[in-house]
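One chain of protein is taken out of this complex; the other chains stay put.
Right after this comes subunit A.
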Amino acid sequence: MINARHFFTTGLMLLMLLLSSFVNADLTIRITKGNDQAIPVAIVPFMWQGKGSLSEDVASLISANLSRTGLFRALPREDLVSLPTKAEEVVYRDWRLLKVNYLVVGSIEALEDGNLRIKYQLFEVNQQKSLLSESVVASQDNLRNRAHFISDRIYERLTGQKGIFSTRIAYITTQQKGKTMDYTYRLHVADADGQESRTILTSKQPLLSPSWSPDAKKLAYVSFETGRQAIFVQELATGKRYQLTNFKGLNGSPAWSPDGKKIAMTLSRDGNAEVYIYHLDDRRLTRVTHHYAIDTEPSWSPDGKSLIFTSGRSGGPQVYQIDLASGEEKRLSFEGNYNARPRYSPNGREVFMVHRGSGGGLFSIAALNMGTGRTRILSTSPLDESPSVAPNGAMIIYALMIGEKGVLGVVSTDGRIQYELPAASGNVREPAWSPYLN
């Protein structure tokens, strides 16, 4: 299922080919930058003790997940010297010779009720120690989700950080009929690996700025379906949606507060783009910014006490912070002549944003250190935008252009690994990484 032979040696180009799935709208992963220092792991194929074949190769999914973090590199299957499926079959010496640090073995059995039980175990090879031994119940239908869950468990055991393999991404695709003005916009939700995508809304008018509710059950987004901008909220499980705002002018940049009770947004109802907070319980609207320049793209601090936003008040877009209790404003970004659409890292130490240096040139994704004020550039294609941070802070998904085609890119926040998620057709933009689903 995976051909990852050259994945970690050169650190460049196309390494992993996930077998094309039957869902065409899925995004296919293309690794563009690998990590030479990734820790070698071996994920042995899980033994299937049942009739017929399984819909998913669980070990292969775990390998792909761990490799995609850049922290680990899963040994290609053909390099595995033996195929143990439980602790008693593990010969540590074999794996030491392969210079593997960690080993995962497992088996899947069919239960009488038709469900499946996956048993898996994680070993530290040099210390010859079991780090994790668990079993989970799955069905043929959710085998993929279970593989992501197991990946999360292994990742957390090894790094101390929660995994993001069970999270989702929302994004917009645009298709244009020839060179006509006939566009089709779609809002999709897919697994974090770009697979299992489903369309949750289709429109002939622009869709943008999807924002997850903190419980990951709803999306707020901007739709032009009424002929002008409006913010809508849609429940993912039921598809039920309603129009949240219908103000004159801009109705944009929805950003759900960490407590889920408010949505920060941009409105120009008072004549100019300003940041507001919409209180979902009593539909109260509080105005946050007051400046004749553009103020937009608000994002909440992890503690919900302040907002960061883009403002044109210095003459070009720069990132500012406003304390919601005191109203005190502070400019955060100083390096470069275009800094916009800021998003906090979950620990609040960095702000990820679209950045262009003083000399002009590329629009990159950059990390702004809140302590030092220094800017660190993470992506290097010409037109990168819309950074969205994974809930564990390890990865950022963003939009980039390859030629005239929009694709999604992912870069680790340490900059060590980068991959792309191109769609089969159309432009992909405006990604939003979901919070944890559980």
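Methods note: a contact is a pair of C-beta atoms (placed from the backbone, for glycine too) under 8 Å apart; a residue touches a chain by one contact, two chains touch by 3 or more; residues count from 1.
The rule is simple: contacts and distances are computed from a predicted model.
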Query - Protein name, per the UniProt record, of whichever chain is missing from view ("NADH-quinone oxidoreductase subunit E", "Peptidoglycan-associated lipoprotein", "C4-dicarboxylate ABC transporter permease" or "Circularly permuted ATP-grasp type 2 domain-containing protein") - result: "Peptidoglycan-associated lipoprotein"
Query raised in the report: Of the residues listed, A:219, A:244, A:354 or A:407, which one is in contact with the missing chain?
Result: A:354
Query raised in the report: Which one touches the absent chain: A:217, A:313, A:376 or A:416?
Result: A:313
Requested in this report: Among A:90, A:250, A:307 or A:351, single out the residue that touches the unshown chain.
Outcome: A:250
Query - Which residue of A:107, A:121, A:197 or A:268 touches the chain not shown here - result: A:268
**Report entry** Touching residues (missing chain, whole complex) on subunit A
**Finding:** 179, 181, 183, 206, 208-209, 224, 227-229, 249-250, 252-253, 266, 268, 272-273, 292-294, 296-297, 310, 312-317, 337-338, 340-341, 354, 356, 358, 360, 363, 382-383, 385-386, 401, 404, 429-430
